[in-house]
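Below is one structure, written out as structure tokens; the observations come after it.
Removed: one protein chain of the complex. Kept in place: all other protein chains.
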Amino acid sequence: MESTLDIFVKAIFSENMIFAYFLGMCSYLAVSKTVKTAVGLGLAVIFVLTVTVPVNYLLENYVLKQGALTWIDPKYAELDLSFLAFIMFIAVVASMVQLVEMLVEKFAPALYGALGIFLPLIAVNCSILGGALFMQERQYSTILDATAFSLGSGIGWFIAIVAIAAIREKLRYSNVPGPLRGLGITFIVTGLMGIAFMSFMGIKYGEEVAEESAPTETSASDQTPENN
Amino acid sequence: MAFNKESNGFTFGFAIVLVIVLGVVLASLSEGLRPFKEKNVRVKKQLDILSAMLDIEKEGITRANAEDIFPKYVDLNDAIIINYKGQEIGKGKEAFEIDIKKEFRDKTLEEKDKRYPLFIAKESNKKRYIIPVVGKGLWGPIWGYLCLKEDMRTILGVSFDHKQETPGLGAEINKKFFMEQWKSSQISNDQGMFQKYEVVKDMSGKKSDTDNAIDGITGGTITSKGVEEMVNRTLKLYSIYFKSKM
Partner (left out) sequence: MSTEKVSKEPLFSKKNKKLITDPVTDNNPITIQVLGICSALAITVQVSQAVVMSLSVLFVMIMGNLIISLLRHMIPSRIRIIVQLLIVASLVIVVDQVLAAFLPDLSAKLSVFVGLIITNCIIMGRLEAFAMGNKPWPSILDGFGNAIGYGVILIIVAVFRELLGSGTLMGYPLLGDSITGTGLYSIGYMNNNLMILPPMALIIVGIIIWVQRSRNKELIEEH
């Protein structure tokens, strides 16, 4: 199965939240006008993702899914609360964002002012809830995997938004036709960046190399203790 | 309205009532729909198993009638469960309940605890063996079923499926043109030793004559190779069981 490192690297490059799954587009488009705000929001997203996904992982595995509550009492083995997942996940996310908001206001008031409404909007940023939902769907088996996934996704999102912000700053000096200016050209450039990121699909992950070099005849007898 | 909706008491009360109402509505909906959801999962599995053995479109088997038709071909009481060494460790209906996708993904599950189901079916009055397989594609899991003839060696048919492989490329593994190629190939030689499959880019590039060669999907190399790995890893195991039955 995939190693933790594979999950981490995949989340940054070939399964990038923005380029492969389009999560977090709204704030991505709105806050990428300057690199400074992009960096600020990107860091906030990394933080929120890396904290909320593991917490939601614990919720999913110890409260929500079928048989999760057996640590309280074995008779709960049939109980399946996973239909409450959406509500609980978003509650965790909303509280975390509230916390981040308070921290940023206290320690980086200038950034707080620059980000404005977009900080509380991280709560409804698809990438945060999406991260939790992907974690649930892929059923990562350890909390380390879930954390690697969320940290990687956050970093991937960060790279995407800083890159597009840098490009947009330069684009302002180009001669973009009227109707395409601003939003339109950003979409197209993001599409092109997405195509570029697809090249990462070719990365060969660790274990597949080992599989191919095992010869047939001996491996069949590897399994049985007696050799014929 | 006379009361103050901003008061602490009302705020608190409103929140509690809302949560209770929502909780009750959602819980009843979820419970009420549960039999439908479970049936859907069960029927899908039955369809997948049958599609390795027959052309379900031609036979007219759909989600609507699968539950009735399935027992006519597969008697779950005959199903067998084997372990990672190819030894029989169980029998019967519980084989159907084993979620091999989950076991494949679960890193905390040790090899020795993994269970591999084998379904025994009857078709055209002959015994058929159906093996579930699961593996990794490019974007997500891939899986399928392999159906062997009564000689426990020759493939009668296969069915593959995937969650989110690239449409038009890797996603084509569930199309007839790819799955037909596996028919009539032999998974083991006369001595019962496993014969590996190889998915190649062009048929003249086979590594050796004894290997089974399957033409991969152009542009869907990683998914095709995923199918190869999945089939080889699983058949290697089951062939030990079949050899012990020879």
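Letters A and B name the chains as they come in the text, with residue numbers starting at 1 for each one.
By definition in this document, contacts are C-beta pairs under 8 Å (C-beta built on N, C-alpha and C of every residue); 3 or more make two chains touch, one makes a residue touch a chain.
The model shown is predicted, which means the values in this text are computed figures rather than measured ones.
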{"item": "Chains on display which the left-out chain touches in the complete complex", "value": "A, B"}
{"item": "Among A:L29, A:L43 or A:A108, the residue in touch with the chain that has been omitted", "value": "A:L29"}
{"item": "Where the missing chain touches chain B, by residue", "value": "1, 5-6, 10-11, 14-15, 18-19, 22, 25-26, 29-30, 33, 36-37, 40-41, 44, 163, 166-169, 175, 177, 219"}
{"item": "Positions on chain A contacted by the hidden chain, ascending", "value": "19-26, 29-30, 83-87, 90, 94, 121, 124-126, 128-130, 133-134, 137, 172, 177-188, 190-195, 198"}
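Criterion: only the chains that are shown with their structure count from here on.
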{"item": "Centroid distance [mean C-alpha coordinates] between chain B and chain A, Å", "value": "28"}
{"item": "Touch list for chain A against partner chain B, complex", "value": "1-2, 15, 80, 83-84, 87, 138-139, 141-142, 145, 201, 208, 211, 216-217, 219-220, 223-225, 228"}
{"item": "Of all residues in chain B, those that touch chain A in their complex", "value": "22, 26-27, 29-30, 84-86, 102, 104-108, 136, 138-140, 191, 193-196, 211, 222, 225, 229, 233, 236-237, 239-240"}
